[in-house]
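The structure that follows is given in the form of C-alpha cells.
As you look at this complex, bear in mind that one protein chain is not there, while each of the others sits in place.
Showing chain A:
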Amino acid sequence: MTANRLAESLLALSQQEELADLPKDYLLSESEDEGDNDGERKHQKLLEAISSLDGKNRRKLAERSEASLKVSEFNVSSEGSGEKLVLADLLEPVKTSSSLATVKKQLSRVKSKKTVELPLNKEEIERIHREVAFNKTAQVLSKWDPVVLKNRQAEQLVFPLEKEEPAIAPIEHVLSGWKARTPLEQEIFNLLHKNKQPVTDPLLTPVEKASLRAMSLEEAKMRRAELQRARALQSYYEAKARREKKIKSKKYHKVVKKGKAKKALKEFEQLRKVNPAAALEELEKIEKARMMERMSLKHQNSGKWAKSKAIMAKYDLEARQAMQEQLSKNKELTQKLQVASESEEEEGGTEVEELLVPHVVNEVQMNVDGPNPWMFRSCTSDTKEAATQEDPEQLPELEAHGVSESEGEERPMAEEEILLREFEERRSLRKRSELSQDAEPAGSQETIDSGSQEVLSELRVLSQKLKENHQSRKQKASSEGTIPQVQREEPAPEEEEPLLLQRPERVQTLEELEELGKEECFQNKELPRPVLEEQQSERTPNNRPDAPKEKKKKEQMIDLQNLLTTQSPSVKSLAVPTIEELEDEEERNHRQMIKEAFAGDDVIRDFLKEKREAVEASKPKDVDLTLPGWGEWGGVGLKPSAKKRRRFLIKAPEGPPRKDKNLPNVIISEKRNIHAAAHQVQVLPYPFTHHRQFERTIQTPIGSTWNTQRAFQKLTTPKVVTKPGHIIKPIKAEDVGYQSSSRSDLPVIQRNPKRITTRHNKEEKL
C-alpha cells in the first residue's frame, strides 16, 4: 500500500528537484510487492497448466501477450514468441533467429542485474516523503514573502484588503449617452463644435496638440530671444550701413575699400594656409578678375570722366591726382606681364620669382623645413631680408620704368601704408640683429663681413628713414595728418619701392605686425626718443666690435642696455647655483612641514586653557538690570552712572566648588542637569541607529500648529485603518495579484476513489 502511495506521490513530485536527493535504488522498492506478485504468478501457472491439459485452448494461450509482461519478474517479454517454436530453431545458433534476438537481449540484461538491495524501512520512507513534501510546501509559501514584507513595511494598511470596485463608467461613455436638449445646451455644444473642442473624448484640441507638438515653453523662449537678438543685430547693421553710405568723404571710402581689399587678402592668406586647393581657386578667380579688368580697358584715361579730368588737370591738383591714380591702377593691372619678363631678364631671379610665384608653391618649399610655424616665419623673414638686401641693386631698374610715375603712385599709400612699412622695417631690423647675434657664436662673422658694407649703408638709410617716420608721426600727432606732410615723405621713395613689391608677403604677417607695432609703441614710450634712435641704429653695429665708427655709440649703448637689462644678470646668478639652492629649500620645507604638523602641539597649555574656559563658562553670570535713561538723562553716548549700575547689578551667587577644582589634569563637566535627566531618554530606542536620527524625529513637529493641513494629515495617518462593521477576511492570493490555485485542496487519494476504498479497508483491518 505504502509503495503505491509512494509511487503516486512521486509522480506528483516528479518535477521536484528534491528527487535527486533520493537514493538511486529507490525505484526498486517496487519489488516490495513481489510477495503478492509471486503468489499470483503461481496461481497463473497453475491455471496455465490446467488449461494446457485441454488441447483446444493452447492456441489461445499463445495469444495472451499482455499478461506475460506482468508475469515476468525481470521484465522479460514474450515478444516474438507468437511464432511457433520449433526444436530445430533451438538447435541452430541463436544468432540466425531474429525472433529470439530480443529475448536473448533481455536475458543478457537479466544476467547483468545484481541482486536487489533491501528496501528502506517504512519510517525512513515516510521521512523522505515528509521532507519532500515540506520542501515543496516551503516553496509554495515563499511566494508570500514579498507580500508579507510589503505589508509589514507599509505606511498604512487599510482593511478590509479587497476593495469593492466602484463601477465608474469612463467619461466618454457617459458623454456619448448624453444629448443636448435645452436650447442653451445646444448653443453651447454648437460653440464647442465650432471651436473644435473635443466633446466626447477628453483629449486636446487640435490647436493644443499642435502647440504641444511644436516645442516646449523654454525652447520657445530661447528661440524667441535668439530671433530678437538677430533682428536687433540686423537693424544695427542696417543702420550702420546706411550711415556709412551717407558719408560723402571720398577718402573715407577709399580707406574702407582698401581695408576691404586687405581683409580679402588676409582671408585669402588664411585660406591658403588652411586649404591650399581652395586658395588656388581663389587665386585663379582673382587673376581672372584682374584679367577682366584689364580687358575692359578701363583706367586707360580714355573714358569720358578721364578726359574731363585731363582737361582739369592743368589747374586742379586733385584732378591731377585722380588721373595719376587711375594711371597707377592701370599700371598695376598691366604689370604682370612686365614683371614676368623682368624676372627672366634677372640674373639669379629666384628671390624675385619667389615673390611672384603663387604662394602655394612657396609654402610647399617652406614646409620642407618642417611644420613648425616659427621656422616658417624665420624663413619668410630671411627671404625678406634677402629681398631688402637686393633692393639697392634693383632700384635703378625699377626707377627706369616706375619712378617716372611713382610720384603719383606713392600718394595713395597714405599714412597707414607708411605705418605698415615702418613696422616692417623695424621688424626686419630686429630680425637681422637677432640673426647676427645668433650667428656670432657660430663664428660666421666673415660671411656677414663680406656683405657688411652694403648692409651697413642700407641700414643707415633705413635708420634715417625711421627717424623721419617718427618725426612725421610726431607731426601727425600735433596736427592731423594732411597731404603736405605726406608729401614731405616723398624724398625716400626709392626705399619704399621694393617694399611695395613685397606686398603680399607683408600682408601675410599683418597680425604679427600689429603686435609688433604695439611692442614698438611700448618701447617708444619707455625709452627716451634719442635712445630709441640710437638703439635702433646701433643694434646691428654692436655685433661687430671692430667697426670703429660706431664704437663710441656702442659703449653708450651697452650702458643703456645694462640699464635696461640689469635684472637679467642677477637672474642668471640665481640660476647658476640652482642645485644647492634646491637642497636648502628641501630641508627648509621639511622643517616647515614638521613645524606645521606639530604647530599646535603645546598640549598642556591647551588643556589648561580649555579648562579655564570651561570653568569660566560654568560660572554663573551676573545680571545687569540697569535701564539707561531711567531716572536720569539718556541718549547717545550717555552711560548710566556708576552708582546706578552698581545698584542694579545683581551679583550671581558663588556656585558650589567645582569637582575638578583640585584635579589639575581633569575637566569634569557639570552641565548635566539631574532634574532634566529624569525626563530625558537615556537609551537610544530600537529602530534608531544614531542619536541624531532620534533627535531629528523628535524635533520635527507633527501638529497642525506647525504644519499645513495637508502635511498634518499626512503626518498623522494611522498605520492600520479598519472600518467598523466590516468583516476582514484572511488575505487571499487574488488580493495581492497571485493566481489562486485552481487545484482542490482535497487529498490526492480523494481524487482516486479506488485507492480510498482499499485504504479504508486496510484501516478497518487495522
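Convention: contacts are C-beta pairs under 8 Å (C-beta built on N, C-alpha and C of every residue); 3 or more make two chains touch, one makes a residue touch a chain; residues count from 1.
Here is the rule we go by: contacts and distances are computed from a predicted model.
Student: Refer to UniProt and select, among "Glycerol-3-phosphate acyltransferase 3", "Regulator of G protein signaling 9a", "DDB1- and CUL4-associated factor 13" or "Trafficking protein particle complex subunit 2-like protein", the name of the complex member that is left out.
Tutor: When "Glycerol-3-phosphate acyltransferase 3", "Regulator of G protein signaling 9a", "DDB1- and CUL4-associated factor 13" or "Trafficking protein particle complex subunit 2-like protein" are compared with UniProt, the left-out chain turns out to be "DDB1- and CUL4-associated factor 13".
Student: Among A:L47, A:V110, A:V148 or A:I247, choose the residue that contacts the chain missing from this document, as touch is defined above.
Tutor: Of all options in A:L47, A:V110, A:V148 or A:I247, contact with the hidden chain holds for A:V148.
Student: For the chain not shown, which residue from A:T182, A:S669 or A:Q682 touches it across the whole complex?
Tutor: Per the contact definition at the top, the residue touching the missing chain is A:Q682.
Student: For the chain left off this view, which of A:H129, A:K258 or A:R658 is in contact with it?
Tutor: A:H129
Student: In the full complex, which residues of chain A touch the absent chain?
Tutor: 9, 12, 126-127, 129-131, 133-134, 136-138, 140-142, 144, 148, 151, 157, 159, 678-682, 685, 697-699, 701-708, 712-713, 715-718, 720, 722-733, 743-750, 756, 759-760, 763
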